[in-house]
Each structure stands twice: as structure tokens, then as C-alpha cells.
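Notes follow the structure.
One chain of protein is taken out of this complex; the other chains stay put.
Note that the chains are named A, B and C in the order they appear, and that numbering of residues resets to 1 at the start of each chain.
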């Protein structure tokens, strides 16, 4: 089998082993977003809509933390082994992503 | 035209004046969720996916704060005028929704 | 007894009934902040410091939600009864405070 550049590129993207898990969770998240749209359309009670928004936000945060874990476990660890500027850059990038999530 | 109970009920749901604005924002949010699903499917770079998740979370928080503002401005103000247990219950309910968003 | 302007002013600040509860919680929060300073000074393990920062942030959020509840229950309800521009301004102010906490 011929390994293409794309395959090699995929191979170092850390979340690939759990891809189906993420796709399922994101499909559920899309459904939640559609459900909230429907609630506003049907003029459901405001507090019930807020409860669904909180649930959706939590689901998104769980996906983000999962992706970050995979990223640290693969990309950052690989970069750490190479060391030097590449490792530094990967960690700066990861920290900035974490800062956006924490804020 | 006969006003049904449901119409009367809708009438006191505060976000109704801005319904189209919310529906547009929620349609965009659905699109963002679909985009993130596609990014994972296409195995885009993890950090770029995290950036989109942060953007989606911010968009959801903005909708939540907007709905909460409308809710305070209408339901809570109406209950406050009636006073008593009803007003207390509405505020407890609003505070619990805020606590879920802040957490 | 002469009621001063300050007393009258206090009277409409909603959190006053629970003042001791808040003061105790805030004293504990000060202690937590001092403890984190000491942990860095003593070069404790980074993850343990992060755990304490998360605990302190949660404690602060709980105080904020409590103060907000009191504020809605008193200032906002009072303004709602008066109605008009005053009520609108109070709710805008409360929503902005909520937005800062949610973000």
C-alpha cells in the first residue's frame, strides 16, 4: 500500500484513534444546537432554553478537553522529543488554545 | 382572531421581540457545529479545531446572556410587580440559570 | 434615632442581611489566596497549585452568584416596581455584570 503525504499527515494528528467517538459526540452537539433553534422558534420557556445552552456548552468543553489531551499526548510529546524551538512553539500554541478555553 | 392560551403564553416570553435575531444567531451556531464536525472528519489540525470550539462557545454564551437579559427585563420584572412568592421563585430560577452559565 | 444618608443607602443594598456569611466566605478566600502564594514560595508541585486556584475560582464564583441573587432580589425588584428607565438601567447593569462573570 502506498502511503500518501496526506496519510502521513493524518498519522501525526493525535485524535485520529478516537475519530468515531468525536464524530458521534459532534453529531450529538449539532442535534443539540438544532434543538435550541427549535426551542426559540417554538417560543419555549427562556430558562429551559438556557438549561440546554449550558448542556451544549459543557458538551463542547468536554470535546475540547479531549482533543487537547490527544494533542498533548501526540503532537506535543513528539515535539518534546525533538526538542528545541519546535517543542517551544508547540507548547506556546497549546497554552494559547488553553487560555482561550479557560477565559 | 382568537387568542389561544398558547398565544397568551408566548406573549409573556421575553425574547419574542428579538426572535429573528436569535434564530439567525442560532442558525449560524448550527453551522459552526457542523463545521467542527467536518474539521474532525477531514482531520484538520487539532489547535484549529479548538479555536473553532472556543468561538462556538463564545457565540453560545452571547446568546445565553441575551436571553437572560430579555428574561430579566420581562418575566422577572413582571413577577417583581406582582411581588411575593412568585417574584422570589422567578429570581431563584434566574439565579440558578446564571449559576449554571458561570460555572 | 436619626437615620443618616449612609444608613438609608445601606438599606437598599441587597446583600446586607447575609453580610456575615459573605464576610466569612471572603475571609476564607483571602486565606486561600495567601495559601497559594505560600505554595509558590515553597515551590510546591505545579498541579497541586492549579488545584487550589480552581478551588479559589469556584469559591469566588459562588460569592458572585450569591451577591447577584441578592442584587436581583432587592435592587432589581425595587427598580422593577418603580418601572420605566430606572428598571431598564438596573437590568442592563445586571446583565453586563453577568456577562463579565460568564465570559
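Methods note: contacts are C-beta pairs under 8 Å (C-beta built on N, C-alpha and C of every residue); 3 or more make two chains touch, one makes a residue touch a chain.
As the structure is a computational prediction, the values presented were derived from the model and not from experiment.
Hidden chain, full complex: it touches shown chains A, C.
By the touch criterion stated above, the residues of chain C touching the omitted chain are 9-10, 13-16, 19, 22-23, 26-27, 29-30, 33-34, 36-37, 40-41, 43-47, 49-51, 53-54, 56-57, 60-61, 63-64, 67-68, 70-71, 75, 93-94, 97, 100-101. Contact between chain A and the absent chain runs through residues 58, 61, 64-65, 68-69, 72-73, 76-77, 80-81, 83, 87-88, 91-92, 94-95, 98-99, 101-103.
Quick note on the criterion: only the chains that are shown with their structure count from here on.
If you sketch which chains touch which, the chains link end to end in a single open path, with no loop closing it.
Look at where the CA atoms of chain B average out and do the same for chain C: the two points lie 24 Å apart. Centre-to-centre separation of chain A and chain C, using mean CA positions: 33 Å. Counting only residues that touch two or more partner chains, chain C has 103.
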